[in-house]
Each structure stands twice: as structure tokens, then as C-alpha cells.
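Pasting a structure here, questions to come.
Yeah, one chain of the complex is gone here, protein chain that is, but the others are all in their spots.
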Amino acid sequence: MTTAATPFRWREPSILPGFGLALGTTLTALSLIVLIPLAALFIKAASAGPADIWAVATSPRTIAALRLSFMGALIAALVNAVFGLILAWVLVRYEFPGRRLIDAAVDLPFALPTAVAGISLAAIYAPNGIVGSLFAPFGIKIAYTPLGVMVALIFIGLPFVVRTVQPVLEELQSDVEEAAALLGASRARTIFRVVLPQVAPALLTGFVLAFARAVGEYGSVIFIAGNVPMVSEIAPLLIVIRLEQFDYAGAAVVATMMLIISFALILSVNLIQAHARRRLGDV
Amino acid sequence: MSVAVTIETIEKRFENFPALRGVSLDIQPGELVALLGPSGSGKTTLLRLIAGLEQADRGRVLFGETDTHDLSLRERRIGFVFQHYALFKTMNVAENIAFGLRSRPHRARPGESEIRKRVSDLLELVQLQGLEKRYPSQLSGGQRQRVALARALAIEPRVLLLDEPFGALDARVRKDLRGWLRELHGRTGHTTVFVTHDQEEALELADRVAILNDGKIEQVGSADDVYDHPATPFVCEFLGEANKLPVKVVGSLAFFGDRPVLGGITQNQGGLASLYVRPQHLRIVDETPLALPGTVEHLRRNGPLRRAEVAVEGLKKRLDVDLASQVAPAIGERVRLRITHGNLFAAA
Partner (left out) sequence: MSDTAPPFVAAPVRRKSAHGESLGVRIALIAVSLAFLLLFLALPLASVFVEASAKGWEAYRAAITEPDAQAAIRLTLLVAAIAVPFNIVVGVAAAWAIAKFEFRGKNLLISLIDLPFSVSPVIAGLVFVLLFGAQGYFGPWLQAHDIKIVFAVPGLILATIFVTFPFVARELIPHMQSLGTADEEAALTLGASPWRVFFRVTLPNVKWSLFYGVLLCNARAMGEFGAVAVVSGKIRGLTNTMPLHIEILYNEYMGAAAFAVASLLAGLALVTLALKTFLEWRFGDEIAASRRH
């Protein structure tokens, strides 16, 4: 079929109509809404000149904000990986009252506007809030500290791990676990050596999605963060502040740094996934 | 220890569906037993009960003299080969085979070099040397099957259980593996029970065949026993083909309508009965007192044999008759059939 004689073709022939119209609409909208504006961002950042870019990129405030956004997102995604896995396991494997309701409720962070989440999290994790007041006597402040940032990032990343792991757990064949048990493996060994390795790719995917979402999160964080420069100021907030100071180039440089770091991380995880898939067959 | 596994009046129900209804079976050490039956007959449930993957509602499973009720899965030491092999796809072949050994409690666990030796011995046994580092997704169906078998054998099982061992393979590979498994059993001598719905497989491989139907064992016996002397109409119809004739037994003669068709009957249960006759036990004859007249309506080839379909008056279904080396009759020809062998069951 595909020999050297086959001429180069952009697309396979089809009798269905509308390819040009559909692809044209898509590409036009994509270019106008997403690609050209993002290109403008990179051009703006580059136009600042090497010296200014370096100054913005290495300013302690930029580094602190980026570190908080990325480290906060990393920790929140790790927390979500652990609890999301447990939650997915419980929802798939156990029968208990309210299971269906909880299953539905997991998607709340997808549906609840981030500003609403932000003010309500701030209210309950503040020192006089229902949860915050439990920690206040021990001198632990949650809201208005980096801890508050984590809380918000955990909230918005919560569904990602559950929703990527859940279908994989549902499709696991029970005979593999039975085989392990018959071979003499303890339940713990069966879970850690047999079940979890099969879930690992999905878990990693969910982790990356939660992480990517958390890095850029703004709405739910700023209400609970306290927004103290160098301490609890996230990178998106720093962009907004630079913008309000009409420092467009500064905002563009911070934004570009965020995008480049995120894309590099996502790309490297995708490469790891692709490698694992090749070895294990389609997992 | 004269019996390896004793199954005593097992009953098992799933919700409202009785899967097993009082099943008893003794399995001798070193024996190769087939559980044969149609789907839904309870054969897989019985296998899983022996393994301990299901708990019986009533009855016991004994290994030797030991009641298995309180044994953990590990203590049972069952080698189980699942229908779809259930290989651990995140582990390579060697890790799969070694899994059972590495799962032993610390003091009973062999050393790493011992494990490696065992793995390589087992790979040799199942003829998969050199594939240690492959992952299950990189193996053919037949190779996966043999890895699953090696993995089950690695724990030196008391009993080897195989669930439809050839079910997921294509016809050619099945035939090869069948002979190979028989030979392997001869060499290792493991007490083995396997489930199949394929009668040919069961009859060819097993020392004894247990035929299940509707949650009960219909008959247990050697291949010749169950084939030549079926204990129930179900066994007769399930194993091979059989023509069914409604007859009436008077004295030592069976009558179809008012015509005597079979003589020499010793079981002296008079009255209505069903006579089962295999196609090879019907012969076209010239003249004989005990004969069934009919008309040849169709001729076809069934593998090496030719077969005639003969319509008999008073019988809705045409009789299948194997024409071993006889001269074939013509279609429409009137013939007389003699029954050389039949199985008689009192009408239910």
C-alpha cells in the first residue's frame, strides 16, 4: 500500500464532505483565540531584551512566586495522588451507603467556580473558621499562609487523579489478584506488587493533570493565600500585579517562564508514559 | 494417603442461582481429571471451590485428611492456571514465575540464586528458555499459557487446577499443547484437574472425566466408560452424537411402534424408554428380523466419513447413519437399518 511510489498526501481520500470547512473553522478559531495571542506573549517577553528578561527572571520575588506555584502544585498533586488513589479504590471496590453520592461529589471542583471555592475555603480554614479553629490552638495557621495555598490547590486538583484512576481500576481483571493470592502473596504484596503497578500509568497521568491545573490556578488561591510577597504570593498573582503596574514586559516574562517550565514537565512525563506503554502493551 | 482431594456433597448458590447441587468427587494422587460440561453447568465454580476462591454453602473439600475450610489460599498451595492466564503484565517472564517463591514468608523463602535456578528449570520444562526478560505482551498466546503453567508449578502445588486451559487459543495451537500437556503430566505426575467444555479435549487428555450438568455430576469414569456406557441420557447426548428413538421394552426386546428393533436387553425394566443410538451403530442391512425401515433423504460428508440421513416413519427427526465402508445408497432409496449397539434409558 504505502510504497515509495505513493505520492505525499495531506489526507486520506474520503467521500465525506466538509473537511475543508471544518478544518478551516477549527484552525481559524484556534489561531485567533489561542495561538496568535500566545505568540504575542512570547514576542512581548522576547522584546524585553536579554538584560531585562534576566533581571525579571532572577529577581527574588519572581523566583519566590514561581517556587511557591510549582512546589505548591507539586505537593498538592502528591497529596491528591495518595488520597485520590484511595478514593478511587474505595469507590470502585467497596459498597457502602452514600457511595454514589460521593462518586458524583468528586467532580465538584470542576463545577464550582474558583472564586466561590476561594472564599469558602478561606472562611473555613481561617483561624476563626470551622477547620482553622481546630489548628489555631496549636499555633498552626492555614489560611493566609503557604499552607492555605496548598489547601486551595488540593481542592482544585482533587478530581483529576480519581477520574483517571477509577476507570483503570474498574477494568482490572480480578483473576490477576486471585492468581497472586493463590501463589501465596499477602494482600499487601498483591496490592503493591501486582495491582498498583498496573494503575501506575493512570496515576501518573492524573498527577500531571492535577499538577498542571494547580500551577496556573489563581481564583481559588488568592482569597486564602494572604498574598504576602516572597511568602504566599503565587506566580499568577505576580503576573496580575505586574500588569496593574503597567509592566507588560515583566508580566510577559513571568508568564513565559511559567509556560515553558510547565510544558517541559508535561512533555517529559508524556515521554515516560509512552516508553512504559511500549513495554507493557496498551495499558 | 490414598485420595488427594475429596469433594463431599458440595452445594453452592449465587443469589438465586444454584451453581452446584450436591457434588461429590474423589481425586486420586497423580490423576488427571477433566471436569466436562456445558457452560453454566457449575464446572468452573467447582474448580474455584477446590482452589478456595469460592466458599461452599454446604459440604467439604478435603486435601488428604485435612479439611480445607480454614486453610488460607497460601496454605492450600494450589497451582491455578486461569483461562486468560492472569499473568502480571508489569513483570517479565522470570519475575512472573518467581512471584510465588518470593511471596513466601521470610524464613521459607529460597535464596535468590535458588530462585533463579528454579525459574530456569521451569522455563526449560515449559520450553521457553531465553524468554526470561520478555513481558507478557511480547509473547504469543501459547507462550503465555506455558508461562502461566510454569508460574503455577513454581510453588510445588499440591494440586494443579486449569480453567479451560486451551480455551483462548486457536485450533492448531490447542492440538499441539494438548499432547504436550499430557506428556508434561506424565513427567511431573501432579494431581491435576482441568475444566473444559470440549469433549474431545477431555476424552483425549484425562484419566477420568467427570461430566457436569446443571450443578450435578452426571457420571465419572474413564473416557471409554463414559463414552461407551453413558450413565444418563445427558451424557449420551453430550458426548458425541446420538439418535434418539422412543421405544417400548417388552421382555428382552425393544419395540419402535410395533416393530422390534433391538434384542438381548438384560435390564428387565419394561415399559416406555428412550433408545440412544450413535450414528456408527446403525448399519444398512439387507434382511434381518430386527430392523428399522426408512428412506435415504440426504447424503453428506462428515470429515472422513460419509453419512446418510434416513427418514423413518413415525419419527420427526431423521436418523444419522455413518456409512463406514459400505456402498452408499442412493437418495430416495428404501433401506433397512440394524441397530448394533444402543443405550436404553427409562422414559422420564
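Letters A and B mark the chains as written, and numbering starts fresh at 1 in each.
Note that a contact is a pair of C-beta atoms (placed from the backbone, for glycine too) under 8 Å apart; a residue touches a chain by one contact, two chains touch by 3 or more.
The shown structure was predicted, so the numbers you read here are calculated from the model rather than taken from an experiment.
Residue in contact with the omitted chain (choice from A:Ala64, A:Ala181 or A:Leu203): A:Ala181.
For the chain missing from the display, the contacting residue among A:Ala64, A:Ala77 or A:Ala117 is A:Ala117, taking the whole complex into account.
Chain A meets the missing chain through residues 10-12, 14-19, 21-23, 25-27, 29-30, 33-38, 40-41, 44, 83, 86-87, 89-91, 93-96, 102, 104-121, 123-124, 129-131, 151, 154-155, 158-160, 163-164, 166-167, 174, 177-178, 181, 187, 190, 209, 212-213, 215-219, 223, 235-237, 239-240, 243, 246, 248, 251-252, 255, 258-259, 262-263, 266.
As a convention for this text, only the chains that are shown with their structure count from here on.
Touching chain B in their complex are the following residues of chain A: 173, 175-176, 178-186, 189, 193-194, 197-198, 200, 279-281, 283. Interface of chain B with chain A (complex): residues 51-53, 73-74, 76-80, 82-84, 86-91, 99-100, 103-104, 135-138, 151-152, 154-155.
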